[in-house]
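Every protein chain but one is kept in place in this view of the complex.
What follows is chain A.
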Amino acid sequence: MMMDYWQRVYRRSRRQYQRLSWRTLHLDPWLLLALLTIVAGGLIVLYSAGGESTHLVEAQALRFAAAFLIMLLIAQFSPRTMQRFAWFFYVVVILMLVAVDVIGTHAMGAQRWLTIPGVIRFQPSELMKLAMPMTIAAYLSRRVLPPGWLDLLVCLLLMGFPVALIANQPDLGTSMLVTASAVFVILLAGLSWRFVAVCAGFGIAAMPLLWFNMHQYQRQRVLTFLNPESDPLGTGWNIIQSKTAIGSGGIHGKGWMQGTQSQLEFLPERHTDFIVAVLAEEFGLIGMAVLMSCYLLLIWRGLYMATQAHDTFGRLLGGSLILTFFVYVFVNVGMVSGVLPVVGVPLPLISYGGTASVTLMAGFGMLMAVFTHHKTTPR
């Protein structure tokens, strides 16, 4: 009798153990490993970039702990719920963006923040990074694919309004990322390459129009990018100093916390947008190769997860989110190393900062949801 009882307890706990698998948690271990590796490495670089400040590292670790919880939470929603929720979410974020335009908080020459006094202060444009791919994916997944002219037109309208609002704040970096997330959904949906070529042609033709609609500081950034030496102490300073930091790092780097460019404060924004220059200076080309490999594996795993999604909405959403993540990395590293103009895009998972990391992790939560939910979702 007693033996039976204990056997029963043993079997039950074993079953429960089996039930508590990665899939029941709706997590992907490989993606999680890559994320944790990059975040941990990022904290090490941040400690050096922030002038050996444990305070900065603690704040960042706490923020990521919270972001991981949010990721875990969002991963529990089934893609179908997200699809249903997409339109409502989209409308709410649009309303928030309009509210920012009317009653938003100014900071650093832009109006980006919405403040509920004493509770929270956030950028609605960050939420659009999630709402946009969700909405476009939700729309296209109900259409016959590949999308036609009409679908494309609807998508451009859905994309154009919020992007215009964000660009008007002004926030070039975010509006660009939001655009990218929408474009990736459309491309992944199978938009014919002919359409892509025509649109690219229009895009190039529209460049001068863009130029005349840019703010003075944005134009200055583009000009500085084209010739940083023209104003070495003004706007060109950042690029010259970050290139110097990267270049002086060499193959092996100057060593952790030994980077003269970053430790002696020549490098601007060294714990936020330009943190990769600190890494390149202190860990050299080897450090950069390791970082880029981690990102590459993360993106590849993400793409694979998207292909394994059960439905079109999940695939499109997952694919768009991971490719937008790629744009993040590429634009940031590109601008710090001087191949792209300076736009305010942080290095994902590493740069010190608020809302961006939360939305990123929420995005990874969605990616995990679309990957893990298809077997358990009833047809």
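FYI, contacts are C-beta pairs under 8 Å (C-beta built on N, C-alpha and C of every residue); 3 or more make two chains touch, one makes a residue touch a chain; residues count from 1.
Criterion: contacts and distances are computed from a predicted model.
> According to its UniProt entry, is the unseen chain "Peptidoglycan D,D-transpeptidase MrdA", "Anti-sigma factor antagonist", "Multisubunit sodium/proton antiporter, MrpD subunit" or "Poly-beta-1,6-N-acetyl-D-glucosamine biosynthesis protein PgaD"?
Per the UniProt record, the undisplayed chain of the complex is "Peptidoglycan D,D-transpeptidase MrdA".
> For the chain left off this view, which of A:Ala180, A:Leu323, A:Val342 or A:Met366 is in contact with it?
Spelled out, the listed residue whose C-beta touches the missing chain is A:Leu323.
> For the chain left out of this view, which of A:Val144, A:Ala205 or A:Leu226 touches it?
Within the whole complex, the residue contacting the unshown chain is A:Val144.
> Among A:Leu25, A:Leu152 or A:Leu187, which residue is in contact with the omitted chain in the full complex?
A:Leu187
> Over the whole complex, note the residues of chain A touching the chain we left out.
Per the touch rule, chain A residues meeting the hidden chain are 142-146, 187-190, 241, 243-251, 260-261, 264-266, 280, 284-285, 288-289, 292, 295-296, 299-300, 303-304, 306-307, 311-312, 315-316, 319, 323, 326, 330, 333-334, 337-339.
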